[in-house]
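Omission of a single protein chain aside, the complex is shown with its protein chains in their original locations.
For subunit A:
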Amino acid sequence: MSRQAVLCAVGLGIAVIYPLLAPNYLINIGMMVFFVAFIGQSWNIAGGFAGQTSFGHVVFFGTGAYTSTILQVTYSWNPWLAWPAAMLAGGIVGWIIAFLSFRAGLRGSYFALITLAFAEVFRILANSVPFTRGGLGMLIKADQRPINFQFKDPIWIYYIALVLCVISLLIAWRLTRNRFGARLVAIRENEDAARALGIDVFAEKVKVLTLSGAMCAAGGTFYAQKYLYIDPSIAFGVDKSVEMLLVSMVGGAGTIFGPLIGSVALTVINEVTRGLASVVPALKNVQPLSLVVYGIMLVLIVARLPDGLMGLFRRKPRHA
């Protein structure tokens, strides 16, 4: 146990010092790693711990991004205040989707498909309703002051991503040690047995999707503040859903560090393949090469490492 604590402390130390030594573009990559790990963790809490696999998690991400951006652009809210409002909106959307799908008894792939459908509906709505400015997207006025959640130096946005990631790790860690988490795992492993042992399966599933939705929405606001622009396909595009699911599965769904490890692995692959494509002429026309490697990796993981990369380190289960 203490060995793990030491590892965590060392890892955190490196993450804190890293941007002081790295050039800006590497800081940016580090920021993306933590950001994707964060939204991946929001997926992992529902999909990994509780086994409620969603293909449309981006619906929460987009809800968060649009809520804070609309409040800021249209109603002149301060983005720091719009942030919790975005999380609230994400939580509400999570609650509603969970309530509707689980009341209807949707499980497994049916639940996954309904979340995908919700995400698509939100994307189409964002494209057509006036208050999102449709397909034009929304631009946040650049005014690089910390009070506006905008920073001149990329180091600050890096640190915010790091803090988000650490918070998400702490949430996941709590879930491995409290009753709520134990119940989620029981539901994932066997719903009927969970029910027989006194677990209100419906209520717990609604709770976890609400939590997951709020977290993911926080990621949406972060993203909007970093790039200062969102449109329906950025905010509600299926590729973000896939990314969240992929980092969790690659790293190890239902584990604390799965999304982070998956995020590191996919980012490394992404950068290496990009570099390779620019150096090796034969690969120049394979665009983008990273997707090919993702695909191969996913096949290998599903076939060989169902517990993800974390499965390589996994020892006996820990307890008390």
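The rule we apply is simple: contacts are C-beta pairs under 8 Å (C-beta built on N, C-alpha and C of every residue); 3 or more make two chains touch, one makes a residue touch a chain; residues count from 1.
Everything below uses one rule, namely that contacts and distances are computed from a predicted model.
Chemist: Given the options "Copper chaperone NosL", "Ion-translocating oxidoreductase complex subunit D", "Response regulator transcription factor" or "ABC transporter ATP-binding protein", which would UniProt use as the protein name of the unshown chain?
Modeler: Of "Copper chaperone NosL", "Ion-translocating oxidoreductase complex subunit D", "Response regulator transcription factor" or "ABC transporter ATP-binding protein", the absent chain's UniProt record names it "ABC transporter ATP-binding protein".
Chemist: Using the touch definition from the top, which of A:27, A:87 or A:194 touches the missing chain?
Modeler: A:194
Chemist: From the listed residues A:183, A:205 or A:226, report the one that touches the chain absent from this view.
Modeler: A:183
Chemist: On subunit A, what residues meet the omitted chain?
Modeler: 177-179, 182-183, 185-186, 189-190, 192-201, 316-317, 319-320
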